Structures are given as structure tokens and as C-alpha cells.
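Structure first, commentary second.
Every protein chain of the complex appears in place save one, which is left out.
To keep things simple, chains are lettered A and B as they appear, and every chain counts its residues starting from 1.
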Amino acid sequence: MSASADVAPLPEVSTATQRRERPAGTLGRRRERLAWLLVLPSLLVVLLVALYPLIQTFRLSFTNTRLASARTPRVVGFDNYVDLLREDAFRSTLWHTVVFTVSSVFFETILGLAIALVIHSNFRGRGGVRTAMLVPWAIPTVVSASMWQWMYHDVFGVVNDILVNRLHILDQKVAWLANPATALPAIIAVDVWKTTPFMALLLLAGLQLISTDIYEASLVDGANRVQQFFQITLPLLRPALLVALIFRTLDAFRVFDVIYVMKQFAPETMTVAVYARQQLIDLAKLGRGSAAAVIIFLCIFVFVVLYTRLIKVEEM
Amino acid sequence: MASTAATARTTRAAKGLETIAAPRRRPPISKIVGRILFWLLILFILFYTLFPFYWAIVSSLTFDSQLFNTPASYWPSQIDWSHYAYVLRNDDFLKALRNSVVVSVGTVAIALLLGSLAAFALGRIQFRGRTAILYIILSMTMFPGVAILGSLFLMIRGEWFLHTPNLYNTRIALIVTYLIFTLPFTIWVMTQFFKAMPGELEEAALVDGAGYMRVFWQILLPLAAPGLVTTGLLAFIAAWNEFLFALTFTNNYDARTVQVAISQFSGRTQYELPYANRMAASVLVTLPLIALVLIFQRKILAGLTAGAVKG
Partner (left out) sequence: MDNGSASPVTRLLAEALTGRASRREVLKRASALGLSAPLVGIMLSAQAHVAGAQDAEPGSLIEAPEGLPDLSGAKINVILGQDGPVVPWEEAACKKFSDATGCQVTRTSGPESATERLAQYQQLLAAQASDVDAMTIDVIWPGILAPHAVDLSEAITWQGAEYFDRIVNNNTVNGKLVGIPWYTDAGILYYRTDLLQKHGFEAPPQTWTELEEMASAIQDAERADNPDFYGFVWQGAAYEGLTCDALEWQVSNGGGVIIEEDLTVSVNNPQAIASFERARGWVGTISPEGVTTYKEEDARGVWQAGNAAFMRNWPYAYSLGQASDSVIRDKFDVTLVPKGDGENAVHADTLGGWQMMVSAYSKNTDAAVAFAQYMTSREVQKSFAIEESRLPTIVALYDDADVLEANPFFGSLKDVFLGGAVARPSTVTSDLYNEVSTAYFTAVNEILTGQASDAAARVAQLADQLQGIVSEL
């Protein structure tokens, strides 16, 4: 569901003034009851479609249950986890996931920051450029994956055409997606392409909050642009940057669609989420697949805790 | 480097005439070079973000016989609409399109309804447990769908402690599961919207004797309409683009969405690889989104950074 995550709730940078009084007396109790009544339907939905299945996933991960099988499931303790962590194939999916996450987030951030800084300056047509940047973000991942698959085609692809026939950077065509050395980097490039604009827009919003007075003051102090960037821009952008980083990390860690559409279950690019789906559905191994799913969940959970720490939910 | 130059430019622009009049003026030649480099950079950014989509459009309009020409041509010499004709005459694709619309609209409607009620309580009423709920909602916005894929699958088939009908391969199954990522997000963003409204409004109304719910329906909800539009739009895009659940919980065009249809698209006629048709389908599926984004770009930008610029 990486699509959903393209929307990052950012922290409130400045605090809203709170004027509501603490609940007290009968009026307070009535309000409280109303509040719970209003929240209840949503809470029930969350409980039903997320919490209950999550508990089930934990439970299944300790069994050898198979989907649609006549075999009776039994409890196997931590066997699924031990097997997974011992298995080269699974360890390499973990490694691919880490490589994917780290490199795509790294490049997205660097490129996103650069683009945000460029667009932050005043120039004619700035609105147009900003709109153009929404295009990759709006394109469904499946569509961008098949677009790039075609662009990467070893014989007819435009990437090879540009690099070999036009720019003469390479002297022969490369099978970008088939060659195990280039397949994962090629997919990472697609992800970077798709999410960099999003990153840039988030950072742009952060930049716009920095007051220009600070820059003027530093100019008076004789700071040059490089010093300005490191002494003012970066520190003040830090909260927005940190949130965007963690958020993208979470999103990249569970990557499924771009990999699945471009390479299906090919071993050299398989990530943990693709592996989990293969085990759960294609191989009908609910137990083992659930164990892989729990591992994803736990990894992401750590980041979620970090993330929620960064966001002040309540200004007491 | 380029980025710091840009920062400085802003500053200079902000300072206006004073800067220009300042003694430390740069020689014009380097200014021109800088300007050219800056616009080259802008051009490169535009090329980088737009070229792949441009290429998809060109490929979808190219004759099969020319599609596999090497070297490729970057401008179709003749326009061939046959791939679009094929896609639009393809019953399966049209069904998938309808499924996508029904599922996305259904998801958004439910998420907005339930979400704005909850957001009203969370944004306007102080009550015990509010912080805990906000934390739950926030962490839910990042819930990895794959973590519950297997057990959701069992539930959809009706295999859990409740006796529920088998919803496998129905649009309802998708609508319900899509709430996992649309509902928490809706609640979170709408809470920000409600919170940002001035408190006097509602106090005045309450003093007048109007109940909380009347305040909600008659005063706050109309005021939150722009927020609803933004949130709904973002939730729609998220639902429209979803792939994993749609792939797993459907098996034919009764419920399959366009994303899955595209991933399984292949050529029908002989002597062709499916790329041109796939590109045509991709362009068709993306155009409505791009149109929405262009029309509502300001709202989307605001929504994307919800909270960041509010206060």
C-alpha cells in the first residue's frame, strides 16, 4: 500500500492555541460520551481490519498452517522464524530490502532537497514547475513500473537508445532488468523518480517556513552561501527533513508493487514484502509467510515509534 | 552548489532593490552564465519528471511496426490510435475501470463519513483517551498492508471467529480493506482542519443552546468543506493506485481493478509484444489522476503538507 503512504502527516510546526477547557461536571461527561460515540465507528473499523488480523498474523506465524489444505495445522513454536533466518533466500530478501530502502531514501533526499532549493527561489513559471513535479507522484506505481519496464527493454528500450545511440556513454546495450548487477539499481531508480518530487514538495513546505530575516542577518554577518546553507537552512529544515526521512523509510521498507510488476519473484530483486506475498498466497504457506510478515511489521514498528515521538500529538 | 545559489537568489529577491543597489554587485557576465545554468537546471528537472510519461504517450501512439525500430524515434511520424481503440473496446479493461471507480469512490465516501465524525471529536472535544487514540491513528497511517495480508485473506473468505459471508473477489472486500490506509489518514488530516478553526464559533453556538451535533453539521462541517475535498482527493488517489490487496483479493474482472488489469495486460494480436497496448492503458488510467492533480494542485499541495504550514 505504498500509494497510501505518499501522504505524510507532518508535525505541526507551530502550536495552535488551545482554548477548550478540561471536561468537568455533567456537561463534561456528556461531551465525553459524545466524543467516544463519534470515535467509536472508526475505532471499530481499525480494530476489525487491522488489529484483529495483526493478532491473527502473530498467531499463525507460530503454526505451520497452509492455505486451503487438508493437512491439519499444528503449533511449531519459533520454527518458522528460525527457518527463515537460517535461509539464504530470506536473508537476501532482507538485504535487498535494506539496500532498496537506504539507497532510495538517500537519493530521494539529496535530489529532493536540491530540487526544493531550486524551486524555492523566485522565478517566472515556478508554479508550473511545481505542478509538473506532481506528475510522477500521481502516476500509479503499477503504471510507472510498466512504463519503466518498457524504457529499460534490452533491445527496444529508450534508456539504451539514449545511452548507446545518442549520448554514446555505453558502447553496447545493457539488459538493465535481466542483469542481476543492474536490476535492483534500475528498480531503485524508478522509485527515486517517483518519490523525489514528493520529497521535494515536503521539503519545499519546510523551506517556506524559514523566515528570510535570518538570511539577511547572516548576510550582514558576512556569511557566504555555503555557510548559510549549513548554518541556517539545514538546521531549520531538520524537523521536516527528519519526518520525511523516517516516513519514506517506512514506506520503502515494505516495497511491493514496483518490484512485483517489474521482476515478479526473481531472486535477485526479491524484497521481504514480495517474499511474504509469495509464501502466503503463491505457496499457500500461511505460517511461514506470516512469520515473514511479522518480521516486516516489527522492523516498521521501530520506525513508527521513532516517528510518533517526533510528532507532538498533543500540545498539553 | 546549485542549491545554495538558489537559496541566495531567494534572499536577494526578497531583499529587493536594496541588494541591487549594494556595492558588492557581480559582473554581469557571471550573472548571465548563472542564469543560463539555473534555467538548464530547471529544464533538466522538467525533463527528469516528465519524460517517462511523455515516452509512454509516444509509445502508445506508435504503430507496432515502428515500435520495435532501433534506434527509436522520439516523435511519432504518424499517429496510430489503434492501441487506444483496442483498450477501450476491451471489455475486461472497461470492467476493471468501473471496479476501480466504484471501489475508490466507495472507500473515500466511507472514510470521509466515519473520519470526519471522529476528527470532529478529536479536534474539538477534550476527553480522556484522546491522546492515546491520536497516537493509534497516527501509527495506523503507516501500517504495512503486507503484514496482515494472510489473515485478511482468511477473514475475507469468512474463516474467522465470526460467521461472515465469503467476500472474496468482491468490490466490498476491497472497499473494506482499503479503509486500513484511507481512514486513519482521513482522521489525521481532518483533525488538523477542525483544530485550526477558531474556537469562538462553536462556543457562541453552544451558548445559544445548539447541541454539539448541530454545531458539527451546520457550522463546522460546511467550514471544513475545503478540507474534505483535499482529504477525499488524496484518499481517492491512494485507493485508485492500490495494488497488493487488489491483486490478492480478486481473481477476475468482477472485482479486479485497473492496476491489476494493467499488470496482466498482454497483446491480443499476433506479432506484437504487449507494450504499446499496456502504455495506452497506462495513459488512460493516469490521465484522470493528472487532470485531478492539475485542477486541485493548490489543495493537494496543501494537503500533502497538512499540518506543516498550519498553526
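The definition used in the following text is that a contact is a pair of C-beta atoms (placed from the backbone, for glycine too) under 8 Å apart; a residue touches a chain by one contact, two chains touch by 3 or more.
Not measured: the values here are computed from a predicted model.
If you put the hidden chain back, the residue from B:H83, B:R130 or B:R157 that touches it is B:R157.
Even with one chain removed from view, subunit A keeps its contact list with that chain: residues 66-70, 88-89, 153-155, 174-175, 177-180, 263-268, 278, 281-285.
Touching residues on subunit B toward the chain that is not drawn are 63, 65, 68, 70, 77-78, 80, 82, 92, 153, 156-157, 166, 168-169, 248, 251-254, 264-274.
We adopt the following convention: only the chains that are shown with their structure count from here on.
With each centre defined as the average position of its C-alpha atoms, the distance from subunit A to subunit B rounds to 14 Å. Those residues of subunit A whose C-beta lies close enough to touch subunit B in the complex are 1, 3-16, 19-23, 31-32, 34-36, 38-39, 41-43, 45-46, 49-50, 52-54, 56-57, 60, 67, 113-115, 117-118, 120-123, 125, 129-148, 150-151, 153, 155-156, 158, 161, 165-166, 193, 197-198, 201-202, 205-206, 208-209, 212, 215-216, 219, 225-226, 228-229, 233, 240, 247, 250-251, 253-254, 256-257, 260-261, 273, 276-277, 280-281, 286, 289-290, 293-294, 296-297, 300, 303-304, 307-308, 311, 313-314. Those residues of subunit B lying in contact with subunit A across their complex are 2-11, 13-15, 38, 41-42, 45-46, 48-50, 52-53, 55-56, 59, 67-72, 114-115, 117-118, 120-122, 124-131, 133-155, 160, 176-177, 179-185, 187-189, 192, 195-196, 199, 212-213, 234, 237-245, 247-248, 259-260, 262-263, 275, 278-279, 282, 285-286, 289-290, 292-294, 297, 300-301, 303-311.
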